[in-house]
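All protein chains but one are shown in place.
Letters are used for the chains, namely A and B, taken in the order the chains are written, and counting of residues starts over at 1 for each.
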């Protein structure tokens, strides 16, 4: 019966998807025309600016401090997230393709939203952008792509665009509150990106709960080569995470230290992920799901503290714990979430982003609260925790409590925003798939014909579906 | 009958290919020995050079301004172009492997050709190379790889090497005329690379027209996983395009602005490509061919104007239009080209490079013609449009017309050169495949045996061929 309601769903998006894409892109053009300009370092007046600021060489343009990291982050967003989600046997087009679509839309909207909140020049009502804004836009979109992981295969591209529109909006607000009102620091976004994004996605998935999802069980696993494709995503995320966490740190030792801490934390995570994966399986065989995902938890969890004096061994400890917790999450917590809390989390973002994000926020708060002049030096302490408008007399312990408050803000925005957006996405107008049509590229993509003597998963499964409907 | 002539073709390249590779590589060694040396910044006399030029730090070596972009461009050439062409079900070895071969040869020949024309030091008859030359060589090869897209699967590796030899030669001449005679600007190569390369390839394909190509129709489509492989190419091209367009821009704001413009244009293209792809298909399903290719058109089309004051919204508009035009090209123009103009364009380079390249040239001309001191500043205007030997009193409108003239030069070299080279490639000595053997790796590659219970496309198709010949 539930099925029959599903059967009547219309997944034809021939008008909705083009309409949304075209209208929104036109809106972007108009808003960019009104608001967005190049900043001093990307404008031909840079030469005058150099003289004014007594900058001696073009190499001191922020571009050269941040562009290599920006490109690494860009790869993480488009190849990293995109390929990580290709593990399903018949949803690789959707994984890579929709990831591409929502990221490309999201970065434009993020430049505007983050611009209005954090980079607005009130003198001429313009947002002046440079390479740091491009990185921030990529970061903002990362939150939405994390959320996509929870609903992968169960929503239409139109829903994903709506989810991204609201996700970016919420992100810009919570980021503003955390970084500019609370003066918390979050270089790698454990709170702002991962905690927010994960709870946003989990809440949406909770609202969109599909009790009959077992009907597409045949498509929920991986095949051999789809697991290899997913490793492309895993590795590019893993390798470039030091760039992610250091991309917007302050110049010099800040970026340098953030990269080292992330490198170390991620290395430790791999070992404990392998250990727990082997320990929890019969005969000690490793599970690709764990290797693909939990190995990344250490990068999430040093996000906030990466530019602090976490110390190399501190980074290893964070990575050590996160590998264990994340892998145990896949083994024990994900099934519990699905059966008891009605949260269907396709990629297990609860294990990869939610828990490690919370840990990262806590590690950041503790590390900030323990900061001393002895460790940082007087100047260093200022530099690490500086933020426009931050009171000069803010003590480390006060900073720590602001960090903790920031974590709560991220949680509230994620859960609250996710529930509201979930309700919007529940409206029966977005062209989402039926329960027995989930995780199937055939719904939204032209699929190449297979050879006659190579019967495909799809043909097999559509045969199954026909039989089912016959009953 | 046409088939019978084809049947007698000899695709054995056991002598031709090694002979060409070895002789040409020996020629490279001799010519490099005579002509190529390190430039000031790559030579151990750099320390003296620094003192002479009053350079304060090693970080001001051009290497640090351009090397990260160079590596991104390098990835685009070898992984980007290579994997983009793996979409065919049984031509992935040829796509990645021949791309590798011709790029590796082309960059060596390009260093010489571009060196003689644009970097020749007449005092000691030497070409002095540094990182900028490596980038330029990669750029030059990009033109030939674009042309490869038109003839993919229909030519032998020997033909590809010949095509590259002439292509690089023509490129170096048209580049010299456009940049150093006409003083046009073309940072990202909309004209010099894309327009030239595309029309070069299309003209060759026109001369090599195969009326019986339907005989290998069975191999002209993709399979599920080959489409995912192709997305690796698409994404690395898309992500690193900002580096491509900014790689040889002038230091500081030039590189910075070129990256921003390209980032924005490409983002807009994704949305309009998705919109038009969905709109032109029954049920609104997306077509992988469009997503793989048309999403890149915006990068092509801001190539010339990337370092100009195109403005962020201007970049979005260019991307917006190119996504639409390129996708419509795949739907309506490519079939027309094939059926009426006898141009068989395997990868659809007309839609991805030719039309967007023309648009890019026009956008560049218009933007240059509209340049004002108000927007650029006096110094900025000089810097953006400077070129060795450019008359000081060249007005923006004159610059605009020179840009337009540059576009014509690229077209003429592409079409004219392509027809001549096509006629050379038509000689029956190059070991090209028969019409029913096109798009088949088995012709030039050792193919791994498939498992007995996994009959391959190849076995199936060779079975077909045998039947066919039986008739």
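The rule is simple: a contact is a pair of C-beta atoms (placed from the backbone, for glycine too) under 8 Å apart; a residue touches a chain by one contact, two chains touch by 3 or more.
Since this is a predicted model, take the numbers as computed values, not measurements.
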| item | value |
| --- | --- |
| Omitted-chain contact residue, chosen from B:28, B:366, B:382 or B:398 | B:28 |
| Given B:105, B:119, B:139 or B:263, the one touching the chain that is not displayed | B:105 |
| Touch with the omitted chain, as defined above, among A:85, A:276, A:328 or A:438 | A:276 |
| Residue ranges of chain B at the interface with the undisplayed chain | 11-19, 21-22, 24-26, 28-30, 32-33, 36-38, 41-48, 50, 56-59, 61-64, 67-68, 71, 74-75, 78-79, 82-83, 86, 90, 92-93, 96-97, 100-101, 104-105, 107-108, 129-131, 134, 157, 225, 229, 232, 443-454, 456 |
| Interface residues of chain A (partner: the chain not displayed) | 56-57, 59-60, 64-65, 68-69, 72, 89, 221-228, 231-232, 235-236, 238-240, 242-243, 251-253, 255-257, 259-260, 263-264, 266-268, 270-272, 274-276, 278-279, 281-288, 291, 295, 309, 311-313, 316-317, 320, 375-377, 379-381, 383-384, 455, 457, 460 |
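What we mean here is this: only the chains that are shown with their structure count from here on.
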| item | value |
| --- | --- |
| Turning angle required so that chain A lies on chain B, C-alpha fit (0 to 180°, nearest 5) | 120 |
| Distance from chain B to chain A - Cα centre to Cα centre, in angstrom | 33 |
